[in-house]
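Below is one structure; the comments refer to it alone.
In this view, the complex is presented without one of its protein chains, the others remaining in place.
And now, subunit A:
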Amino acid sequence: MDMRQLVKILFERGREKEIKDMEVFIQRKKNLNIRVFKGEIDNYSISDENGLSFRGIYNGKMGYSYTEKLDESSIDILIKEVIDNAKIIDSNDAEYIFEGSNDYKEINNFNEELENISNEEKVNFVKSMEQEALKADKRVEAVNYCIYGEGMEHNLLINTKGLDLENKSNTAHAYISVMVKENDDIKTGANYGISNNYRDFDFKTLSREAVHEGISMLGANSIESDNYPIILRNDAAASLLNAYSNIFSAENVQKGLSLLKGKINHSIANSIITLVDDPFMEGGIMLQSFDGEGVASKKKNVIEKGVLKTYLYNLKTAKKDGVKSTGNGYKASYKSVTSISPTNMYIEKGNISLEKMIEKMKKGIVITAFQGLHAGVNIVSGDFSLSAHGYLIENGKLSRPINQITVAGNFYDMLKNVEELGDDLKFAIPRGGGYIGSPSLKIKELSISGK
């Protein structure tokens, strides 16, 4: 059935049931995933999925429903559920359906070339990536994950206030994790790439860096517990910022779940830090012209030279604070209610290389990866205590690998204690929501526990 026809009937019947304003978000996704193990396709998965999200104002409150069965048989239940769900809402902060912004920037985040490359070619890419890693060093025991995946998304946002928006995007990712072994010592190393330009994926670089990462960790052990000067390598810094990205959400601020409450125009970070949310960033996977509520996206500084300039708003929270939505309304999928998320958000890079940063340090630690980020960070208090690994720096040189340590600190304090910014901006593997990046960060000190 034609989608627009389905939407038309849904709106008509919704009106008959006295749902005032209504909105439909239709998402079509196509995915491809290829996983190779020991030269064989270990998993090859293709999919084509559709979902429809429906929301509407009934007696002044917003109710939500969705379905994966996109035909007329779903209409009555979608309407009934929106009404049932609206009936129990008792929040005073009104959600509303948006009539549209004046201007939308034109964006092209769909690279047709990606779809034109054959799946055989992509399978060969994954096999080559594995081969390259296996022959890179005889200590490579196995490639425990060797993956290429891509996804296409086509979204339609239509409401009864005249909004009718559409976007189409695609993205691909490659991931490799290798297991290296020397005597009884086993370590892993990983690397990843994200882009919608197939030519950005170089299997040689991806696998060699993963192997190098694993090999360089061989012989790692712990270190004396103490406070050390720390360099968070770009990928580790980005993953930590990613874990804390929700503290900038106006929703969390208004609910008293972020310590940034009341901090607008206050200094919250070292003055070298500028945090940008840029929905138009070239190569960003959150490249978009409008957000999950149809509000035009815009670029803004969240932190400017250490000073907090704005929270991230959707329509509801903006109305409550008497400001305009920043275009950060977010719909993770047709199965989700509307929330808030950064788009492509990153700390602006500095001008010193990681090597130089290391050279300048007499004694300290470079952290190259954190583990357990979903559990070891307290978003509310800012406290973190995370398992990590990296290298010891002595007299400006990497002297040995370190693991079995935890790094503890407080994210809010850490922002103030960033002393240098690297010139090497990198983005973290997205965990749903924003695409978050950071350069390498030199931190005055953090508490390390080991031996």
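By definition in this document, a residue touches a chain if its C-beta (ideal position, glycine included) is under 8 Å from a C-beta of that chain, and two chains touch if they have at least 3 such contacts; residues count from 1.
Just so we're on the same page, contacts and distances are computed from a predicted model.
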{"item": "Undepicted complex member, UniProt protein name, chosen from \"ABC transporter permease\", \"NADH-quinone oxidoreductase subunit K\", \"ABC-2 type transport system ATP-binding protein\" or \"TldD protein\"", "value": "\"TldD protein\""}
{"item": "Option touching the unshown chain, where A:E12, A:E99, A:E121 or A:D226 are the choices", "value": "A:D226"}
{"item": "Candidates A:N111, A:S216 or A:N410 - the one touching the absent chain", "value": "A:N410"}
{"item": "Touch criterion as defined above, residue of A:K17, A:K69, A:H266 or A:K397 at the omitted chain", "value": "A:K69"}
{"item": "In subunit A, positions touching the absent partner", "value": "37, 40-51, 53, 63-70, 74, 77, 81, 84-93, 119, 142, 144, 177, 179, 186-188, 222, 225-227, 255-257, 259, 335-337, 371-372, 374-376, 378, 380-381, 383-387, 403-408, 410, 413, 447, 449-451"}
